[in-house]
Each structure stands twice: as C-alpha cells, then as structure tokens.
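Heads up, one of the protein chains got dropped from this complex, but the rest are sitting where they should.
To keep things simple, chains are lettered A and B as they appear, and every chain counts its residues starting from 1.
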Amino acid sequence: MADKPLLTMEDVQIVFSSPDEADIEGVRRVDLNLRPGKTLCLVGESGCGKSVTSRSILRLLDQNARIDRGRILFTPKGGETVDIAALKPNSPAMRAIRGANISMIFQEPMSSLSPVHTIGDQIDEMIVLHERVKPKEARERTIALLDQVGVPGARERADAYPFHLSGGLRQRAMIAMALSCKPDLLIADEPTTALDVTTQAQILDLLREMQETYGMSMLFITHDLGVVAEIADEVAVMYLGDIVEQGDVYEVFKAPKHPYTQALMSSIPTLTRRSERKKLAPIKGNVPSPRDRPTGCAFTSRCPLAFGPCETQQPGRHEIGDGHVVRCHLLSETAAQTEGVA
Amino acid sequence: MSVEQIPIEASRTKKKKRVRESQAALVWRRFKQHRLALISLWIVGAFYFLAVFAEFIAPYDPSHYSARYTYAPPQGLHFFWRDEEGGLEFGPYVHGYETQIDPEAMRRVFVIDETVRYPVSFFVESEPYHLFGLIPMTVRLFGVTDRDAPMYLLGADRLGRDLLSRLIYGTRISLSIGLVGVALSLILGVVIGGFSGYYGGWFDNVVQRVIEFIRSMPTIPLWLGLAAALPRDWSPLTIYFAITVILSLVGWTELARVTRGRFLALRTEDFVTAARLDGASDWRIVIKHMAPSFMSHIIATATLAVPTMILAETALSFLGLGLQPPIVSWGTLLQDAQNIRALASAPWLLSPGVAVIVAILALNFLGDGLRDAADPHGR
Partner (left out) sequence: MARFFAGRLVSMVFTIWAVSFIAFAIIQLPPGDYLTTYIARLGATGETVDPAVVDALRQQYGLGDPFLVQYWKWLTGIISSGDFGQSFEWNRPVTELIWGRLGNSVLLEGIAVIFMWLVALPIGVYSAVRKYSLGDYLTTIFGFLGLAIPNFLFALILMYLSFSWFGETLGGLFSPEFEDQRWSLARVWDFFKHAWAPVIVLATAGTAQLIRILRANLLDELKKPYVTTARSKGLAEWKVILKYPVRVALNPLVSTIGWLLPTLISSSVVVSVVMSLPTAGPMLLRSLTSQDMYLAGALIMLLGVLTVIGTLISDLILAWIDPRIRHGASR
C-alpha cells in the first residue's frame, strides 16, 4: 500500500445496553481501511450497523452505546495518529476533530438542520468555532461556500430558514457546512436516500466535484448499490454487525468472494427485454436479530454454502488481493492449502 | 437495485399473532404495571369507602358538639400501658383533657391528662342515626366506650365538634360532588364532542370556538358569578346540585375535546369504514365499533377531571360562595381555617387540606396511569 491510511478501524465492537435487557452487540467486528483522497462505500441492509459504525468515528453514539473493543486510528494530514476510540465523547480533543478534521452529513436534510436558525447562522458557527475568525468574515466564507455547492442567490439564502429551502438545497447547505473547515474526511450517512432521483444524481455529482476540489476522503454509507457503482473507489460490505468483505469496487462487483456479497450482486436486476428476464435470485431466509446471531459467521443461517465451522467459529480475515479482504471459512479451506493466512 | 429491495420470501409466511384479549383486559394489564397508579387506586377506593359509609365510620355525628372542648387538640390513639404492677397491657385508649389557664396569653389551654385512660373499642353504641339516611342504626364502627368521655383524634373545632367525624362526612360531599359533577360534564362533553366529531362541518366549527372560548376564560370569576346568583333561600340539597351544575357548565370542555378528537381519529379508521360499507347504521357504528375503542380514554379523562371538580368545590366553598355551613365538605371545613389566629392556635383545622391534597394526588396518579394504559404511545 502506497499511502498511510487516513483512517483505520481495527476489530471494533459496539455494544448497546438497556436497563431491562441483556446487552446487544450492534456492531461485532469492523475492520476498515480508508486511504487519503479515496471514497469508501459502506454497504449493507438497514439495521446491519453501518450508521452506528460511521457515528462511532465521531463518537456521536447514543448514551446507551459504547465502544467495547478495538481501535479507531485517525491520522490527519501532517498530524499525529490518534486513537479516537480512546477519547472521551465530549472531550476537547474529540471536539477539536469534529467539524475540523472529520465532518458529517446526514440522511434527513430537513431534520438535520435546526428549524429555528438560519442556514448562514448554522454554517458561520462552525467556521467561527474552529478557525477563530470574526463573524463577518465567517459569513463571507459561508456565502462563498454556498455559492460553491450550487445554492443560487447564496447571499440571500444564507439568511433563509431551512423550511424555505427544497430538500436538495438543504442537502447542499449541509454539504457546504460539512466542507466549511476543509476536513480530511467527510462521512456521508445516506445523504441521498431522502431525495428524489434527479436530485440524488446532482448531489452525488456535487460530492464528487467537491472531493476533487478539496482532496478529502469520503466514507459513504448507503444501501443503494447503484450509488456505490457511481461514487466508490472501494467498497465494504457489512452484514449484521460484521464487515464481511472490503476491496476495490471493480473487484468486488466483478468477482465477489463472500457468499453474501455474491447474493447481493446477483439480486441487482439488469435491464433486459421482458421475455429474456430471469427470476431474481433472492437470499433465502430472514435477517436474524442481533440477539440470535450465530456465534460463528453471522451469515450462516442464510448461506447456501455453509458448512462445518461456519455456525460456531468466526472466520478470519483473508487478504486475497491488494486491499481485498474477505471473512469467510470457504477461503480458509482453499487458502489454508496454499498459503495458510492468519 | 438496492439491498433493501431484496425479496424475502419468508416474511409473508410468518404468522400474525392474534391477540384475543379484550380492550378492557389489555388496558388493565398495562395499568397494573404502574405501581404508583395502582397504589392510588387503593387510596381512592379507601376514600370512596369512607364516603359511602361515613355515618358508620365516623365516631360522632358531624353536628355533635361539646362546648367544654372548644379547640381541644388531637389526643392521639394509644395501645399499650403499664398497669399497677408495671406489666404491659394492650388495648386502644385515649387520654383525657385537663384545662389550664395560660397566664401569659390569658386564655384556656388544654393539656392531655395522661392519668386518665378512656378505652376505645369497635362497634360502640351511639345515638341513633340512619345509615345512608335510610337504615336506622345505633352502632358506630369505633368510639370511646364511655359515652361522656371526649375523643378528638384530630382535635376539635370552634364549637367542640370532632374534626375527624366532620372530615369523614365532608369526604362524602366533596368526593360525590366530584363524581356527580364529572358525570354531568361527561354527558355534556360526550354528547357535544361526539356530535361535533362525528358530523364535523359548521356544527363542529361552532363547538370548537365555544370550547376555545370557555377554556381561555379564567374559571373562578365565572364560577363565583354563577354561584353568587343562587338564591340564598334554597335548601342545602338544591344548592349542592346547583353547584355541581355550575361546575360542570365550565368543566365539560376537556371531555368534549377528547371525545371529539377520538371520534375524528376513529372516523377515518379502516374498521369503521368497513362497518359502514357493511351497511351498519350510524348508531350501531358508534355503539358497537367506536365506543369500545375510546371508552378507556374517556374514563381516563374523566378521572383526571374529578380532582379539578373537587378543587373547584373546595375553593368556592372556602370563599363562601359554594356550599354553605350546615353542609359539611372539605371546603366548608377549611372556612374555619381562614382566620390566621384561630389557625395558629388550632393548626389541626388544616387537616381537611391534607385530605384534599392526598385525594387530588391519588386521583391524578390514577388518571395518569389510566391514560397511559389506554394509550401507551400517545399523549
């Protein structure tokens, strides 16, 4: 690997506790690698823990969630490596990273902005906080940013309230806010899910463009494989709290190795004439609740290829190409014979 | 295209668990989980038990007075004493009083005379009275065996009447005024709110404006004005009913609001539409299909309205424009506490206030519990 990774998550486990039930492992095993300037898409069904994973990077988890195990190593441009998992959620050190080095945009552009503050006010605040400039200067930068993300009439819109703006414009304002302190990493938690299709495409274009301008990395959370194809350099597939496969987007799409990834790919409809259409191959069974997740590979209960060790033993990481990592026992069968990976 | 849309076969075959529990059983099960509400239910039950059997439980008639014991302080009920040989004896008793002259204040003060013991027992004989005003009886639940001995467990008032007995009789009036008032409000509220919600349109509009108007008015001046209009020569019973009517004239709005809201919500529910498509009549729809699903709400709201009524009666009577003194209610009892000097020398006159607070708290918790049980998600 050429560059030092910007962000590495090593064996991260996130546990939710509740007063009257046993603890739940929302996220069981997450290993991620994010290189500077690249876009990593985190894909998975709803409830698989991808949002929780992304929030843990900024330590924005709810009070009942805690990181039980693992490290989140973050190396800002020209800075020291920090283990975010070791910081206190609201400590000054963590707050200095939030917004300045890592910023985030969310799914609901309506409810993610305060309804009673102007757009400009909410963006200014961040600039003033991290760059210690005068409010007036911050406002000028806000207007420039809004203009840059394609908000027409930026000067007037800065004084508008979120409910004055359409969903697409609101999301553009969110992006402007997230970019205001030139972060090294932008986490986008399903930023296009709540938007209609044409707006989605515009926002994706905008994000790509901004990435080129600012040279930041992106961690992009989505359940939409179409979005992945459009924006990702790398993709990580998550199933029920585990990252089952990470790798270059072309490799993973073309030659998925984990049975879950394979099932995902074969469930994408291709555009064909009616007579030529084949039945989609659905994944059999239901996603189990994290409560009765198999102790071994989480996918065992639905995997068509499950065998001996799957149910009880957790599969190890198998690096099968440059940065292409898979967690599956099938690979240890074949791999064990050839190289014997840990 | 998206992961979310992967068809999942199994979900359709999963059986829906049918809950065959009736609405009432369901509400009761949820209600039982509120411990505070359950305790409150017992307290409220005890209060109403007192109210129903007031004549039997109260040791004296509320008008039974004894000039010797004006403002006698509470005695306290004792259970153990030492006999002459120093052995421990058991049995409830009260001490007697001794009067002394306070040389500083130059007035008569009572001192508990610990040398005298008047045994207290159950089912003592009393002057004849009528239980519920009907059944002639000469036995009360408890009292001093010696009929001339004083027993003032909560102290005596200005005329030497037993405050405990008066408090128990007052419970009957105050609590029943709450119930009757709420019953009247309920009729008004459910009929007006029901029609308003069921038919909508201009009628609903007018009703809504009227409700808004009444709710935006300070009620006490209105109540005072209405109560002041009652003729002075009416009998206590007529006054009692007139006051209830006055209270419910202002108090029906909340019930009407809830009923209307429920009706509006239910009107668009699928099962009501289904019943209508089946050709059920309006009346049948309301009674068979809609009423059961909002009964619990109405009961909860009505329970929460009772304390408001009780408070209103207490305040009105306290100000002298509600019930008038021969009637014993918590409000009229508190009238005696109006004079701060009398209160300073006989603080037990405030004990009806304690009853008010406990009853209001219990009724509020009970109502909150019922409301949560009726509607676990909404507020």
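By our rule, contacts are C-beta pairs under 8 Å (C-beta built on N, C-alpha and C of every residue); 3 or more make two chains touch, one makes a residue touch a chain.
From a predicted model like this one, the values you see are computed outputs, not experimental measurements.
*Asks:* Which visible chains touch the chain that is not shown?
*Replies:* Among the chains that are shown, those touched by the missing chain are A, B.
*Asks:* With the missing chain put back, one of A:Glu10, A:Asp31 or A:Glu125 would touch it. Which one?
*Replies:* A:Glu125
*Asks:* Out of B:Ala46, B:Ile135 or B:Ala229, which residue would touch the omitted chain in the full complex?
*Replies:* Reading the full complex, the residue touching the unseen chain is B:Ala229.
*Asks:* Where does chain A touch the missing chain, residue by residue?
*Replies:* Residues 55, 58, 60, 90, 95-100, 103-104, 106-108, 111-118, 125-126, 129-130, 161, 163-164, 174, 177 of chain A touch the chain absent from view.
*Asks:* Given the full complex, what residues of chain B touch the hidden partner chain?
*Replies:* Given the touch definition above, chain B has residues 213, 215-222, 224-226, 228-229, 231, 307, 311, 314-315, 318-321, 334, 337-338, 340-341, 343-344, 347, 350, 353, 356-357, 360-361, 364-365, 379 touching the missing chain.
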